[in-house]
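One protein chain omitted, others in place.
Going by the order they are written in, the chains are A and B; count residues from 1 in each one.
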Amino acid sequence: MALAGFASQPAAAQGKQLTLCWAAWDPANALVELSKDFTKQTGVDMKFEFVPWTSFADRFLNELNSHGKLCDLIIGDSQWIGGAAENKWYVKLNDFFDKEHISMKDFVDATVVGYSEWPKNTPNYWALPAMADAVGWTYRKDWFSRPELQAEFKSKYGRELAPPKTYDQLKQIGEFFQGREIDGKKVYGAYIFTERGSEGITMGVTNVLYNYGFQYEDPKKPYRLAGFVNSPEAAKGLEFYKSLYKCCTPPGLTNAYMQEGLDAFKSGQVAMQMNWFAFFPGLYKDPNVGGDKIGFFVNPAGPGGHFTQLGGQGISVVATSDHKEDALKYIKWFAQPAVQQKWWDLGGYSALKAVVEAPGFLNSAPFAPQFLESMGIVKDFWAEPAYAQLLLDMQKRVHDYVVADKGTAKEALDQLVKDWGKVFKEQGKEVAAQ
Amino acid sequence: MSAMTQSDISIDRIAPQAKSRPVRQVRGLSDRTIAWLFVMPTIALLLAINIFPLIWMIRLSFTSLNLSMAYLPLRFVGLDNYADILSDDDIWNRLQITARFVLASVSIEVVLGFGLALMINRQFRGHSFWTTVILLPMMLSPAVVGNFWTLLAQPQIGPFNYVVSFFTGIAPNSFTLIGDVALAPWTIVMVDAWMWTPYVMLICLAGLRSIPDYIYEAAEVDRASPWRQFWSITVPMVMPFLMLAVLFRAIETFKMFDMVNLLTSGGPGSTTELVSISLKRAAFEKWRTGYSSALAIILFVTVFGAANIYVKALNRVKQR
Partner (left out) sequence: MTSASTTAHSIVEASPRSKALAGVIVILYAVVTIAPLLWIAATAFKSPSDAIAYPPKVLFQPTLEGYVNLFTIRTRQTPDFIASLPPAQTWYDRLVRSHDMVIAGPSKVVPRFINSIVIGFGSTFLAVVLGTLGAYAFSRFRIPLADDLLFFILSTRMMPPVAVAIPIYLMFRELNLNDTHLGMILLYTAVNVSLAVWLLKGFIDEIPREYEEAALVDGYTRLQALRKVVLPQAVTGIAATAIFCLIFSWNEYAFAVLLTSGTAQTMPPFIPFIIGEGGQDWPAVAAATTLFVVPIVLFTVLLRKHLLRGITFGAVRK
């Protein structure tokens, strides 16, 4: 098979090679491009192991658990940090950072806490923030700017047809577009996450829950769940997500996450799409719906606040790797401001303050302002070592209620409190009476 | 075929007195040694890959081991895991879902498979070719099947809904095979039957072909009607084959994991979450090794017991 365009082998590299493991998505391709610089500079060859998101956690947690040697570097999900630190899967990077004068203060605070620290809010670093990400929204700017639609919307709702600032507004827009004929095809209002298997519906529903007042625990008493996870406001938020699912989404999307959203938006089925910022560069370049046709907006606010779900990952050195020295070299190279800037230019999302707070940043891409704003309001899921159990429990309860019509929102959240309480108790954490 | 002909054998039988020792221990290894040699590798492999892990698993089921938190001290919890499982409504719900899946799939496969076998046995022109065509779904990987049926069943971009709409007139996006709480359990039955009806058909076909002609000819002489022949001859003689097909399909369907996991992920909610899927989540996503070992043991005992009873019934049918 011809390898046209492939990087040529660097000379005298002693056959050195590093394998970097990540998820298979657009930013990963950008990283491949970016890494050619590293190979040129150091002569170390980069090999990549990319796995689709739906099996990403499965595959690599399996790999880490079995002390595999496949990965030297891993860009692991932010929620793995707790488990990775406790199980010593990752190399602790504090000494390395000190030696190479890499300061965590140079990175956006939310990303340091989210991707690197364990325990949280302590200066113990297990990863370098590599890919800053959050949930955002895209919309069909071309449909929004049709005069007849604008007029109809204005007469119906008394305001302009524009990207929504609150969830109530979003629902109205969704209802407006649901079932409408545009260009001879029936279209639908919105696309939201509903995936059951890995983390999809949780990563979708939290965007609403946070903004209705849902909290993971008592801020004053860790692991105290009752009254915070299943507060009346949280139940209302869950009900809202279900009402959005029922009123304004295309049929058949009962198990849909990132890729189905892209398919639905690109094939012209929906007016608005919830998805990760990571995909927005690719969407902007799409021949069918990109360019002038696409617009972006920040996750809307709710009655209880304005947050958005944190995504993103940090890059870590795997403790069982045989090439730790070279792996650390890669991290040192990756942390340079020039490389971070190029990372952003190629389609990755840098977490370096110098890049995102640079004067030209807001104009560098149509979604840059929304990205910056989102990174200021992010909230993350549990990053405990037991996070997988917590996540899977929430997946089950939320999907049962939202998609399978089981019980009420309050019941679902009450069950979740019980589930989570059990998980924490098994670990010997003090759980307040539920 | 055989290297020896009949004449060779008869010639050599002329001189039995050339044998001085009993035939059974004449040359080479003794029969007993050979028996051992032949059976041992299989038994050893099965002991290593099945029994030893089973014993290990029994031991694990009494612990609180969680592989992703292996740094926590290992606790011996006795029967806690078992109590947990047996008192968990969700687990019973999964078992029910699995049982319904097995029952519905196997029933449909038996009816369709037997029917097809009867038709094919009439040996119309080209039946051999069409039989091979029918076999094709069985040759695919269940995981790949589950995956591409998500495309086929998608209401907007998949053909299935449009085909149904073409024949019945209902709107293509009015139902979701995979997403409707009422339809999803039937969808997994449909896909399973689509894949495995050929298997039952093959077994029934073999059964039908094993019925000697003379029995039917005798019945013709007795002027038994075709209907009577069917019920008194065909069905009883195919019954052992059919029961065997039911046994194998039931076991396989009970074990089903890949097709359903890729098709529905156990959803919507948990309406198609088969017990294998629950087990996989507990063992390889939550990493609750102790708990999932207990669940696996419970499943094994259930299937083993059920199969035991069934095989005894099967043997009685064979006796008749």
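Quick note on the criterion: contacts are C-beta pairs under 8 Å (C-beta built on N, C-alpha and C of every residue); 3 or more make two chains touch, one makes a residue touch a chain.
Being a predicted model, the structure only gives us computed values, none of them experimental.
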* Structure fact -> Full-assembly contacts of the left-out chain, visible side only, are chains A, B
* Options A:L70, A:I182 or A:C247, residue touching the unrepresented chain -> A:L70
* **Absent-chain contact - pick from B:F101, B:F114 or B:F254** => B:F254
* Structure fact -> Given B:S64, B:Q156, B:T187 or B:S270, the correct residue touching the omitted chain is B:Q156
* Structure fact -> By the document's definition of touch, the residue of A:R59, A:R146, A:K324 or A:K422 touching the omitted chain is A:R59
* **Interface residues of chain A (partner: the chain not displayed)** => 1-6, 24-26, 29, 32-33, 49-52, 54-55, 58-59, 62-63, 66-68, 70, 185, 258-260, 262-263, 266-269, 279, 282, 285, 288
* Asked: Which residues does chain B use to touch the chain missing from this display?
  -> 1-4, 8-9, 12-13, 16, 19, 23-24, 26-29, 31-32, 34-35, 37-39, 41-43, 45-46, 48-50, 52-54, 56-57, 60, 112, 115-116, 118-127, 130-144, 146-149, 151-152, 156-159, 162-163, 172, 194, 197, 202-203, 205-213, 216-217, 220, 226, 229, 234, 240-241, 244, 251, 254-255, 257-258, 262, 275-276, 279-280, 283-284, 289, 292-293, 295-296, 299-300, 303-304, 307-308, 311, 318
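In this section, only the chains that are shown with their structure count from here on.
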* Asked: What whole-number Å value describes the gap between the mean CA coordinates of chain A and chain B?
  -> 41
* Complex contacts: residues of chain B adjacent to chain A -> 64, 66-72, 150, 153-157, 173-176, 178-179, 181, 261, 264-271, 281, 284-288
* Flag every residue of chain A that touches chain B in the complex, lowest number first. => 57-58, 61-62, 65, 83, 86-88, 186, 195-197, 250-255, 263, 267, 269, 385-386, 388-389, 392, 396, 399-401, 403-406, 426-428
